[in-house]
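Report on one structure; see the data block that follows.
Excluded from the complex is one protein chain; the other protein chains are retained at their positions.
All chains are identified by letter, namely A and B, in their written order; residue positions are counted from 1 within each chain.
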Amino acid sequence: MLKGRDLIEPTNFTVEELDEIFALANDILNDEKKYVDVCHGKLLASLFYEPSTRTKFSFDAAMYRLGGNVLGFSDPNTSSTSKGESLADTTVVVSNYVDIIVARHPREGTAKLMSEHSRVPVINAGDGGHQHPTQTLTDLLTIQYYKHDFNNLKIGVCGDLMFGRTIHSLVKAMSRYENIEFVFISPKELSMPEYIKEEIEGKAKYSETNSLDEVIGDLDVLYMSRVQRERFVNEEEYLRLKDYFILTKEKLEKAKEDMIVMHPLPRVNEISTDVDDDKRAVYFMQGRLGMYVRMALIMKLLGVEVDD
Amino acid sequence: MLKGRDLIEPTNFTVEELDEIFALANDILNDEKKYVDVCHGKLLASLFYEPSTRTKFSFDAAMYRLGGNVLGFSDPNTSSTSKGESLADTTVVVSNYVDIIVARHPREGTAKLMSEHSRVPVINAGDGGHQHPTQTLTDLLTIQYYKHDFNNLKIGVCGDLMFGRTIHSLVKAMSRYENIEFVFISPKELSMPEYIKEEIEGKAKYSETNSLDEVIGDLDVLYMSRVQRERFVNEEEYLRLKDYFILTKEKLEKAKEDMIVMHPLPRVNEISTDVDDDKRAVYFMQGRLGMYVRMALIMKLLGVEVDD
Partner (left out) sequence: MLKGRDLIEPTNFTVEELDEIFALANDILNDEKKYVDVCHGKLLASLFYEPSTRTKFSFDAAMYRLGGNVLGFSDPNTSSTSKGESLADTTVVVSNYVDIIVARHPREGTAKLMSEHSRVPVINAGDGGHQHPTQTLTDLLTIQYYKHDFNNLKIGVCGDLMFGRTIHSLVKAMSRYENIEFVFISPKELSMPEYIKEEIEGKAKYSETNSLDEVIGDLDVLYMSRVQRERFVNEEEYLRLKDYFILTKEKLEKAKEDMIVMHPLPRVNEISTDVDDDKRAVYFMQGRLGMYVRMALIMKLLGVEVDD
């Protein structure tokens, strides 16, 4: 039963609960017209204490496409929710106006705190470097959409594996399925932290490399992420390494015909734009699936259903 | 007849007109589903030339919950409604797009000015230190909701009584009812101004004290407000006095079982959080009632009615 629950971190939901959400997301995707009014009369508060246009748009679009409405702010400055008011009080007040809250905040733990004071469900849309669970839901739905199964996959994750919170969440979430093998592709300086490896130990296999080129031919899924210049000790090191972790049309030639290329976006230059037209490049569709999974999530937490 | 009228200051409406609004607010509260589409196709402009997230949210939520829509801005900078355009022109233009205007502005008299140029009703959501009439409506509805009558009440107002515009409006509004007795609780430095006392002279009784503790046991309603540090001549004075005007669980023990504690929010530290769970603490419900009274107000000024 997901009605009335919060989503603070991806592991708040069991594999079965996630399946329920993905099934609904797929049904919405197949017959969106059926859902155009299910949230009629419902109101979502979108509280962005840190700007994130893309994430905000995705939630706003999800709620509107279900026939609901949205109020909120997208900017820490215009909000200044009040003169010294505690976040706890703000949460109580807002939760008296609306049916569900989506919150993003630069401080870790904020979403949890808000969920403890809210009278309505709270969805964490990112709290600091901590969690961004709807991105993980988006990633999982994308894998299911293209691979039709969460089991028996070889998944390459490439780029900044040290700081990439999106990738950590995905790796942990996928390790809950059967016969998963990860390939961690990164410069040594940005390799997967030990505590993540320990967490998947015994659940999934993994190997490590610094060459995308050498392993791309074996993968079912390639999850790209950004390699930020600032992470490197010096410019020279950055320039020497960055090309290893850029996906080009040329590198993609060695990949399987049914491999998929994912990316949480925004992309800077880690995927060349000439890859966009390749049918394996699913990152834009991934963004679209993110809207559908949020539609399903909102419906489940609100407990609304379509009349069949 | 409230249709087409403006609300610039609380006294724009007679006691009978207020009763009409409160009756509607109560009906919405009891059967919200009935009202979910009454403002379908109607548009509200929410013009906040000064940020006030809470007030803006309350109006936005009110309009959405009636099935209407909202456009507007919440920030003086992003608005810059135009290159040197007069507020009169802006008002004409906006009133050509929408059905009702809600405006907040740091300059006194702005709402009045706008109402003179608008082709649709204007609601003052605060103009400088001047008026904030929907807060007064909220306060009145809260008293009615909990005390079932506006007459025969002993009302303590506590905190900064010198500058608190919310409190001045409430005192004036309540003095229109029968057998009202006020207790003004404040440090001498922040006591109720003479012109307010003169205004209620002959209509309501009042007494003054600087000790909340001594009078709390007699009250039917305790209206708390913030005591701002900046108001005191020196820090020493502030520290000496502030505790007299903080409501704690301990002080509340002496109060009647059916006294209610009100606060316009945001609260800083003038009410301890351990008071929140007491059933007499109604300030969060007061915020919720503020949304319902705004729903009723919008309906009345637009002249829309529910089909029975």
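Keep this in mind: a contact is a pair of C-beta atoms (placed from the backbone, for glycine too) under 8 Å apart; a residue touches a chain by one contact, two chains touch by 3 or more.
Note that the coordinates shown come from a computational prediction; the quantities given were computed from them, not determined experimentally.
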| query | In the complete assembly, which of B:Glu85, B:Glu116, B:Glu237 or B:Asp258 touches the absent chain? | reply | B:Glu85
| message | From the list A:Ser74, A:Ser95 or A:Ser186, pick the residue that touches the absent chain. | response | A:Ser74
| request: Quick one: say which of B:Leu24, B:Val38, B:Ala61 or B:Val98 touches the chain that got left out. | output: B:Val98
| said: Applying the definition given at the start, please give the residues of chain A touching the unseen chain. | reply: 33, 36, 51, 53-54, 57-58, 60-61, 64-65, 67, 69-70, 74-75, 78, 265-268, 273, 284-285, 287-288, 291
| Interface with the undisplayed chain - residues on chain B | 40-41, 43, 45, 69, 71, 73, 75, 77-85, 88-90, 92-94, 96-98
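FYI, only the chains that are shown with their structure count from here on.
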| Can you tell me the C-alpha superposition angle of chain A onto chain B, nearest 5°? | 120
| field | Distance from chain B to chain A - Cα centre to Cα centre, in angstrom | value | 41
